[in-house]
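Got a structure for you, questions after.
For this depiction, one protein chain was excluded, whereas all remaining protein chains were kept in their positions.
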Amino acid sequence: MGKGRLEAFSDGVLAIIITIMVLEMKVPHTVNISSLKPVLPVFLSYTLSFINIGIYWNNHHHLMYAVHRTNGKVLWANMHLLFWLSLIPFTTAWMGENNFSTWPVALYGLVLFLAGIAYYILAHSLIHLHGKSSDIAVAFGKDQKGKISVAIYFVAIIFSFLNTWISLTLIALVAAMWFIPDERIEKKVDQIDKTNP
Amino acid sequence: MGKGRLEAFSDGVLAIIITIMVLEMKVPHTVNISSLKPVLPVFLSYTLSFINIGIYWNNHHHLMYAVHRTNGKVLWANMHLLFWLSLIPFTTAWMGENNFSTWPVALYGLVLFLAGIAYYILAHSLIHLHGKSSDIAVAFGKDQKGKISVAIYFVAIIFSFLNTWISLTLIALVAAMWFIPDERIEKKVDQIDKTNP
Amino acid sequence: MGKGRLEAFSDGVLAIIITIMVLEMKVPHTVNISSLKPVLPVFLSYTLSFINIGIYWNNHHHLMYAVHRTNGKVLWANMHLLFWLSLIPFTTAWMGENNFSTWPVALYGLVLFLAGIAYYILAHSLIHLHGKSSDIAVAFGKDQKGKISVAIYFVAIIFSFLNTWISLTLIALVAAMWFIPDERIEKKVDQIDKTNP
Partner (left out) sequence: MGKGRLEAFSDGVLAIIITIMVLEMKVPHTVNISSLKPVLPVFLSYTLSFINIGIYWNNHHHLMYAVHRTNGKVLWANMHLLFWLSLIPFTTAWMGENNFSTWPVALYGLVLFLAGIAYYILAHSLIHLHGKSSDIAVAFGKDQKGKISVAIYFVAIIFSFLNTWISLTLIALVAAMWFIPDERIEKKVDQIDKTNP
């Protein structure tokens, strides 16, 4: 079975998730510059989530590039990933509207943590289908970045009960790790990949 | 007439349905863990509907795979299916916000029942177009699962007036029947298919 | 320039329009069957608009089928059509929430009237591009149905100030004319097409 509709459906869901989040930025009823002040944390929260969904779309794009076929397990593994990502508008709004308090940040981290695991399951269901010597297995075999991300999300959840700004820094760090084409990070991850094949 | 745009439009509608449902999960205005308590039934309701829409997308994907062409009747049979599925966000929210009361559960079951019948009509309009010896006729000829699902939904509607949890268990059972690649169910349905060709 | 992205973008917009309309069906806060009563006119209004958008998607699908290329004018003619169609969720909600009163029905008719004209402009910009002997010119040359629809919408707007139910009957009649594969209507339109080529 082809991958065309899987990609089209995933693109649709990700495009909607990334766009409806903006509906949570409630339009202020007053017109001076200070009326944007309560919108600011929601905007920052939105920006962080936009980047995170962007990273997932980017990675999904790369992952599917090396894929030749799908099966029932892959379709459901993909649906499972989309389920956790679909909760991001909710957690983003709760976090943004409450100035990054403990429980909202913890829940935000938890959903990212579960999405990270779902991505791992999806990748492995694809490797299982294509075989260990396939392009996708070779490409994903180097995925220490994914495991590190999930681990950092876990630490971020714990830190949210101490200081939410540490959690947010950790979550932003994961985003930066995927976002910035930082040569050092790339090389470091490559080294880890080489020593732990 | 090709099936490309039919698939693209259906993917779009299903992607939007599955994603806007999450907008019904109203963001709480307080920040402690207990403020998530009233969200929980809405979340459970959302999860059930996410899986149901996922099943429909999955089945639609499989159905269209064997299709070579469409006509006016097929386009409208597909639109009819999308109509009932488009009501799921409404019934999901009514059910979730009212802690799975009688009428909301009955209506939820009714919409699933009507969507099941619409799917059956779509499949038969496709079989009618492709002929009885076509791939799609052979593939769908084994669809006892669809008929059983519609029957169970009917029973679930009736039970909602006695005990809604029985209804929800029946609805969840149908989802599980399609979702879990349970060897026994697969075999049983295969046997029914063999004895009633 | 190809037609692929024009179709994809139009499918996306139509899929969203048809689906977000359902968000206007406000979930009742009570759980008895009578709490659905105020939702009923909104539901009927939604159903009418769902069918109308469905007809537009269907016709757009058929129109684009015979198209080989596009240009700037076609892209904007298409955008113009989508603009009027994008207002349907607003007019649908205003009409449904106010029990089909005069002004809401008149505005509903007006938007359909303008969408009908926009469709005509789109078709003619495509015919202009492909030439008078092209497939699309031949196919659309028979479009008396489109002109009749626009005329009926105009009459419906006027009648909304006398009796809105006449307007709604006329609007439903246009939908039925496109929806029902009624042999007599088809033949009559064919005859008109033959006598007025």
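By written order: A, B and C. Residues from 1 in each chain.
By our rule, contacts are C-beta pairs under 8 Å (C-beta built on N, C-alpha and C of every residue); 3 or more make two chains touch, one makes a residue touch a chain.
Just so we're clear, the structure is a prediction, and the values are computed from it rather than from any experiment.
Contact with the chain not shown here comes from a single listed residue; of A:Ile16, A:Val67 or A:Ala123, that residue is A:Ile16.
For chain A, the residues touching the absent chain in the complete assembly are 7-8, 11-12, 14-16, 18-20, 22-23, 25, 27-29, 31-33, 35-36, 47, 50, 54, 57-58, 61-62, 64-65, 179, 181.
One chain is missing from the display, and on chain C it is touched by residues 1, 5, 8-9, 12-13, 15-17, 20, 23-24, 72-73, 75-76, 79, 82-83, 86-87, 89-90, 93-94, 97-98, 101-104, 107.
Quick note on the criterion: only the chains that are shown with their structure count from here on.
Chain A and chain B carry the same sequence, and matching their CA atoms takes a turn of 90 degrees, rounded to a multiple of 5. Taking the mean of C-alpha positions as each chain's centre, the chain lying farthest from the centre of chain C is A. For the self-contact between chain B and chain C, the two sides draw on mostly distinct residue numbers; the shared fraction is below half. Chain A and chain C have Cα centroids lying 39 Å from one another. If each chain is reduced to the centroid of its CA atoms, chain B and chain C end up 28 Å from each other.
Residues of chain A in contact with at least two other chains: 12.
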